[in-house]
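Below: the structure, in structure tokens.
The other protein chains are all here in position, but one chain of the complex has been omitted.
Chain lettering (A, B, C and D) follows the sequence in which the chains are written, and residue indices restart at 1 in each chain.
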Amino acid sequence: MSAQLELKHINKNFGGLRVINDLSFVAQPGQITSLIGPNGAGKTTLLNLISGIYQPDDGDILFDGVSIVGLEPHEITQRGIARTFQTLRLFLNMSIIENVMSASFSRAQMNLIDIVFRTPRFRREEQRLRNEAEEKLGFFGSRLVGYRFDQPAYSLSYANRRRLEIARAMMTNPKILLLDEPAAGMNPNETLEVTALIGQLRDEAGYTIILIEHDMSVVGGISDHVIVLDHGEKIAEGDFEDVVTDERVVEAYLGRKSS
Amino acid sequence: QDVPEGEVSLAVLGPFTGPVASIGEEILNWSQLAVDDFNERTGWNVTIVEGDTELDPAKGVLAAEAVIANENVFGATGPAGSQVVAATAAMFEAANLVHVSASATDPSLTQDGTTTFFRVVPTDAVQGPTDANFLANDLGVTRLFIIDDQSTYSVGLSDQVEAAFPGEIVGRESITQDDSDFSALVTRIRNEDVEAIFFPGQIASQGAVLAQQLAEQGVDVIFMGADGFFSPEDFVEGAGGATEGAYVSFFAPDIHNLESSADVVARYTDRFGDFGAFGPPAYAAATVVLEAMERAFEANGELTREGVLAEVANTNQETTILGIPLSFDENGDVAGGGFSIFQIQDGEFVFVTSVNIGSDEE
Amino acid sequence: MNGHDKSATPLLRLTDVNTYYGQIHILQDVNLEVYPGELVCLLGGNASGKSTTLKTILGLVTPASGTVEFAGEEVQHRSTSYRIERGMAVVPENRRIFADMSVDENLQMGAYLRNDKAEIEQDRERVLELFPRLRERLNQLGGTLSGGEQQMLAMGRALMSRPRLILMDEPSMGLAPLLVEQNFQIIREINEQGTTIFMVEQNANMALSIADRGYVLQTGRIVLEDVAENLLQNEQLRKAYLGR
Amino acid sequence: MDNFFAQLPQQIINGLTLGAVYALIALGYSMVYGILQLLNFAHGDVFMIGAFIGFGIMSAMLSTSAPSVIIIALMIVAAMIGCGVLGVVIERFAYRPLRNAPRIAPLISALGVSFFLQNVIQLTLSARFRTYQTAQLIPGSIGVDLGTARLSGVRALVIIVAFLLMFLLQYLVRRSKLGRAMRAVATDKDAAAMMGVDVDRVIMATFFVGSALAGAAGVLNGLVFFRIWHFMGFNAGLKGFTAAVVGGIGNVPGAMFGGFFLGFAETFAVGFLSPTFKDVIAFVVLIAVLLIRPRGLLGARLVQKV
Partner (left out) sequence: MTEQRIGTDEWVEQHEARLATQSELRELVYGFGEQLPLWGRLGLLLLIGLFVPVLTSNPFHIRIAATIALMATLGVGLNVVVGYAGLLDLGFVAFYGIGAYAYAYLSSDFTGVHLPTLLTIPLITVLGAVVGFLLGLPSLRLVGDYLAIVTLAFGQIFVQLMTSLTRVDLSWVPFLTTDGPVNLTRGPNGIIELDSISIFGFVADTLTENYIIRLVVLILVLLFVHHLNNSRLGRAWRAMREDELAAEAMGMPTRLLKLQAFAIGAAIAALAGTLFAAEQKAVFPANFDVTLLITLYGVVVLGGLGSLPGVLLGAVIMIAVPEILRDIELASLLFYVGSVVALIGLIKPRRLVGLLLLNVAIIGLLVQVIAESIWPDSLAELPSVASVFPEFSVSIRFVTAIIDSLPEIVTSIVRNWLAIPVGNQELIGNIALAILIVLILIASRIKQTTQLLITLVPTMYLLALVWEIRLSGQESVTRLIFVGVVLIVLMIYRPHGLLGTQRIEIV
């Protein structure tokens, strides 16, 4: 099995502040790789580097063996890496369904002529995308399905916005899905639900997933591989069980009395 | 006396709002005076319909259309700017509505066979050579700097002077009518060997500002302007003495000192305050149209646009408020006429010389 | 942490509050009280209207009907800043850090209404002790902090105003496990020092374990109200929210 | 080259004067923008009103025997207060109701205000040009000759007053609590309210200060460039906007810098290149500057944390 995503000796500074320090890891296809670590360890920064929003100062990022460093974010997304944001970034004034459909931009099969003359191809394609979007939204069961999809996204509550973001990311048809704290703001029950869903994404849709999460019940439940960051460095790596018992991880992250 | 039935209106087109509303306002006030004088004399009840062109040809077209559509309008004065005249002339032509401009001086306007357009002011083609000759021959200027204010009037006149001036044109530059800071230009002029500046601006206060800034930097050159600067209040008082000695060319005598017009001037200043160069011609233009209405009504017993148009062409006034006779040639331009040149001496416009059209051209 | 004195006037009371967003009816006849010195928590599923309740209390949205009383005074028509002046403070949803002000300036904003320089300095020290991470980042712009760091800053900022009542919207969201526990510890300490707390929290187990009382909100209505121990035992609730 | 150096000292004085006026206008523009992200297109008209207030005071006082210093001080102070109040009133009635509207909606009500002010002034005071009797206040003989250049008394006054006001403002924004509140409101109004900042008051204060500066600019402009009229605010507003943006909009030192930059750009364009293409040259320079520094000369790098 060759690595789907490989980071090689990545460095990133902000001003004088070293946020990522010579970091390397690989994510295997069809697996969930979890990134955990204290606040400010550099997890989100890492996602930004992978998705092209920041450029690494050093090092290389390989996607299916090809370097994606220097590509624009939309090009990276078109190649098959989609993400969600820790601080949500929905298109708030667009409807729910449009939020999802907009993410299919680069793979919609239509050109200007189709659009202007409303050719059959255009109609077919629009219908197909709409169905697909509804299907992605349907993924969250009754949580989102019942909403009228033509409502604006701002009318959603916090957690539902998170779900919508995931659906939107899925709409780009990614191979790799980068999820930044998908369970934040959800209660234990809902967290279980999300955990199950993410598992499903891997098992049924076959996504490779990189997951950032502070909730150990999520991480523990579904991770195939766990990487612990602290101060931009990898301090531990391995199965969940191994990692959580690691002395340094407990010290820096979990605390003695964790459940 | 007989009075036509129904409402009778004179349309006045000009820039009544916006950056050069000062011009429009003066035109409007003098037109109002003309109408009031006419009503008093004849017992008619003519009213004014305003057509605000905002000096934009596109707006001018709408304004013109509005007055053309107004059935009570039997004659019009304006539009003020040559470019607005150019944009609207065909509409007036189609509606057979006469319009007499008091300030559009682009020579080409009367050249394309329109029958409804007249003007009471001579064109740039006449004034340009006059001014150039005066500068070169009477004042002995050999090195001239020309500034225009980018209005059709100013650019046109500057072009004519530039072409006719026998000496060297040291510089030809444009400023805009919004500008009030010419100090950088003055500094530049100071560093070039310039004998005279010719600035035919439309807005007298702008000339005053330039003169003041020339004085501030101690630049001592001959300063000459044209019609627009013929304003005691703005160009003389407003300049605080800086325009003393400056020359202004104007197509008529100074109506402030004209005995025959003293009465009108007094009534105007009583009512509206002091005035510049745009008002009196507007009064003359309005009078031309109003008297044509009167004659047309007398002749036909009814008022029609065609009748008024025909009578405007027949205009033959011995004298006008401007102190000169007025009649039109076949193109609608003033027949005859000439230019006077004034100098500001002790805060007054003092007549220096005059040139009659056709007599002094080379 | 004993039960409140029902005879005292509540510090905060909502009576028959109805709130709309545009044309959508969100809060429906919400009634709740918080007594001085209490730690009350508001539970509810996603979208049940918890944040809306806090916004109504703060005056960020105006209720169409009903009253909001703070310290015996009706404030539903008062501006947010007025309410803050009367002694509220808030740890808002989404943190609402001032992005282009430094961490230090953000903390100073918390003490905006205070003029006692020396004591502000003391409180600042205390906050920086509680969150040593913030001390490291004192001159960094608020907007460039990581999610968790911002959450700490939001907490610290609220503490800086020495409020009578702190409203917290999910104060532990995005915090690392170690910090979550610390955070609850801090909340409890503040409460024990006399500050009244009204808290929205998804981490219901933890929240209830330190709270005096709790309300459960569902689809814009209060469906359950009880002391914390009872809520923790409530069968329905445990199934619905507590995840076990 | 000779010509260049012969002109340079005087052109610097010219640029400084023009820049001072632009800077004061730009400050108000920038402050309001900084706090509300609102392009206050009525700002130029506030400037115009300031010029008229100053003119009114001057006309009334010139016949008295009051010393020039007093008259000028009174003109500036009255214009500042008058315009400050006007700014607050405009905010209250034309902008506050639009606080939560799309960003460019207040643009339209700003234009409405601009139409209103311009034309009410034309209606009541006529469209006639008025001239400041500067020579009677500060005789032309006052001034210093610096080599080939002359710094007249008015210009010195304009430059000094402008700098004084700018330093005061800088102090206000940097040192006082109001300054911090203004920045907080600028970043996030609701969050600022949650800290107890009375957002409406802070916005009012901003409008007051910004408009007062425009009022002062109006008087100074009148003193040094003499003529005023109802439409003068239009161009001034455009220039102020330009200067504010070039400096980095929303940024107080930036606005000052931008004002002087624009003043110099225009002056040098006239002096050394072509008066006819003054605006073209100035604008081309501006475009070039912005392409090199997309957030203006002193604009801060935008905080972009994802």
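Here is the rule we use: a contact is a pair of C-beta atoms (placed from the backbone, for glycine too) under 8 Å apart; a residue touches a chain by one contact, two chains touch by 3 or more.
Small disclaimer: the values here were computed from a predicted structure and weren't measured.
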Subject >> Sole residue of B:Asp106, B:Glu216 or B:Glu291 that reaches the chain not shown, by the stated touch rule >> reply: B:Asp106
**OP:** Could you tell me which of A:Phe122, A:Phe139 or A:Phe240 touches the chain that is not displayed?
**Re:** A:Phe122
**OP:** Return the single residue from B:Gly156, B:Pro200 or B:Gly307 that touches the missing chain.
**Re:** B:Gly156
Original post:
What chain A residues would touch the chain not displayed?
Top reply: 51, 53, 72-74, 77-78, 82-83, 85, 89-94, 98-99, 101-108, 110, 112, 115-116, 118, 122, 126, 129, 142, 146-148, 154, 168-169, 171-172, 189
Original post:
Contacts of chain B with the missing chain: which residues?
Top reply: 16-18, 21, 24, 50, 52, 54-58, 61-63, 65-66, 68-69, 82-83, 86-87, 90-91, 106, 108, 112, 150-152, 155-156, 172, 174
**OP:** Mind listing the chain D residues that contact the chain we can't see here?
**Re:** 33, 39, 89, 93-94, 97-98, 100-109, 111-120, 122-124, 188, 234, 238, 241-242, 245-246, 249, 276-277, 279-280, 283-284, 286-287, 290-291, 294-296, 304, 306
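Just so it is clear, only the chains that are shown with their structure count from here on.
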Subject >> Geometric centre distance via CA averages, chain C-chain B, whole Å >> reply: 74
Original post:
So, what's the distance in Å between the C-alpha centres of chain B and chain A?
Top reply: 73
Original post:
Listing for chain A: what residues touch at least two other chains?
Top reply: 44, 87
Original post:
Multi-chain contacts in chain B: which residues touch at least two other chains?
Top reply: none
Subject >> Complex interface listing, chain D residues touching chain B >> reply: 3, 6-7, 10-11, 14-15, 17-18, 119, 122, 126-129, 131, 133-136, 140, 150, 152, 221, 225-227, 229-232, 234-235, 266-268, 270-272, 274-276, 278-279
**OP:** Would you tell me which residues of chain C are touching chain D in their complex?
**Re:** 58-60, 79-82, 84-85, 90, 92, 96-101, 105, 108-110, 112-113, 141, 143-145, 157, 161
Subject >> chain D-facing residues of chain B, complex >> reply: 17-19, 21-22, 24-25, 147, 173-176, 178, 180-181, 183-185, 187-188, 190-191, 203-206, 208-209, 212, 215-218, 234, 237-241, 273
